[in-house]
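Let me give you the structure first, and then I'll get to my questions.
== chain A ==
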Amino acid sequence: MYEIRFHGRGGQGAVLASKILAKALVEEGKHVKAIPAFGFERRGAPVAAFLRYDDQPIRKVTNIYNPDCIICLDPTLPNSVDIYQGMNPNGVLVMATKKDKKALNLPKGLSKIGLCDAFGIALSIFGRPITNSIMLGSLARTTGMVSLEALNKGMESVAFRDAALDKNVEAVRRGYEETRVY
Partner candidate 1 sequence: MPKTIVCDGNEAAAWGVSRAKPDMVAVYPITPQSSLAEYVSQFVADGIIDADLMDVEGEHSVLSVLQGACLAGARTFTATCGQGLAFMFEPYFRTPPLRLPIVMSIVTRDGITPQCVWGGQQDAMTVREVGWIQMYCETVQEVLDTVILAYRVAEHRDVMLPVNVCHDGNYLSYGVEKVELPDQEDVDRFMGEKNTNWHVALDPERPMGVDPLTGGATGNGPALFVRYRKGSCKAMQNALQVICDVHREWGEQFGRHYAPLVEEYRLDGADFALVTIGSMTGAAKDAVDAAREQGVKVGLIKIKTFRPFPLEAMIQALSKVKAVGVVDRSVSFGWNSGPVYQETLSALYHLKERIPAVSFIGGLAGADITETHLQRVIDVTASLLQGHMPAQPIWLNEND
Partner candidate 2 sequence: MPDTKYLIVGSSHAGLAALEAIRLADAEGSITLLSKEGSLPYSPTVLPYVFSGMADADRVFLREDDYFKQMGVDFKRGSAVTELNAQKGQAVLETGETIGFQKALLATGARPQVPKIEGLSDCPFQVLRTLADAKALKSGMESARSAIILGAGLIGMHAAESLCEAGLQVTVVEMAGRVLPGYFDAKASGMIKSIFNEHGVKLLLGSPVTHVVANHNGCGVSLENGLDLSADMIMVATGVIPNWECLENQGIDGAQGVLVDDYMRTGLKNIWAAGDVTRSKSFFDNSPTYSGTLPMAVEQGRIAGASMAEDPGVKPFPGAVPLNTYSFFGNRSFSVGQAMATASGKKTEVNLIHIPSSNSYQKLVFNADRLVGAMGINSELDPGVLWRMIERQVELGDVKEAFAAKPKEIGRLLMNNLWR
Partner candidate 3 sequence: MGRSYHTIAFDAQKCNGCQECEKACAQAKAGVTDLVHSRIKVSPGRKEGEWGLALCRQCAQPLCVMNCPGGALSKDPVSGVVSWDESRCVGCKLCTLACAYAGITFNQATGQVMKCDFCGGDPACVKSCERGALQHLTGSDIYNEWGDLEDLFVPGISACLGCNSELLVRHTLRRVGPNTVVATPPGCIAGVGAVGVNGLTATKTPVFHPLLTNTASMLAGARRYYNRIGRDVTMLAFAGDGGAADVGFQSLSGAAERGEQIIFICVDNEGYMNTGVQRSSTTPYGAWTSTTPVGSVLRGKTRDAKPLPIIMLMHNCEYVATASTAYMEDYYQKLEKAILAAKKGMAYVHVFSPCPTGWRLPPARLIEAGRKAVQCNLMPLWEYESATGDMRFTHPVDNPLPVTDYLSMIGKYRHLSAEQTQHIQEHADRQVDLLRKFMQQRMDLAV
């Protein structure tokens, strides 16, 4: 079983990202369970979402406390939230940031790190800082757990309120292409 935790801010689509990823992973033949963390939904407030997948059916419907992978959709979030809490010491981090790895204060021992200027890409595609689909591309590039095709399929059945599907397809592609993997 592989556990992923999304961090973002209200409005960035962390919950939707977890849902798209869940769909994409099912496309890849996996079993999934994804739930958001529950709070008041306000724009800008820190939010989290959880996703676990496995080749076997998953029974538990609980939050994720020791994620194997963390995806952070907002570069400023680590300043206010401990996004690394409980993280598998050998886990994977995928983060939206234009900063270089060296400029970040990252935990030691991470097995893989993917960094992507999702904000920049988002502004150029959407004109707004919606980073979720970009970061899914970044996750795909960083981990290889899911293909771009599967992600695109996952997005097809999702209702995007703010942008058309083709823009999100482009966002995933650019997230994939413009991620620096360490």
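Convention: a contact is a pair of C-beta atoms (placed from the backbone, for glycine too) under 8 Å apart; a residue touches a chain by one contact, two chains touch by 3 or more; residues count from 1.
Regarding candidate selection, all candidates are chains of the complex that A comes from, given by their letters.
A quick note: this is a predicted structure, and the numbers were derived from the prediction, not measured.
Within this complex, chain A is touched by candidate 1 out of 1, 2 or 3. Residues 15, 18-19, 22-23, 26, 31-36, 38, 40, 51, 58-63, 65, 154, 157 of chain A are the ones touching candidate 1 in the complex.
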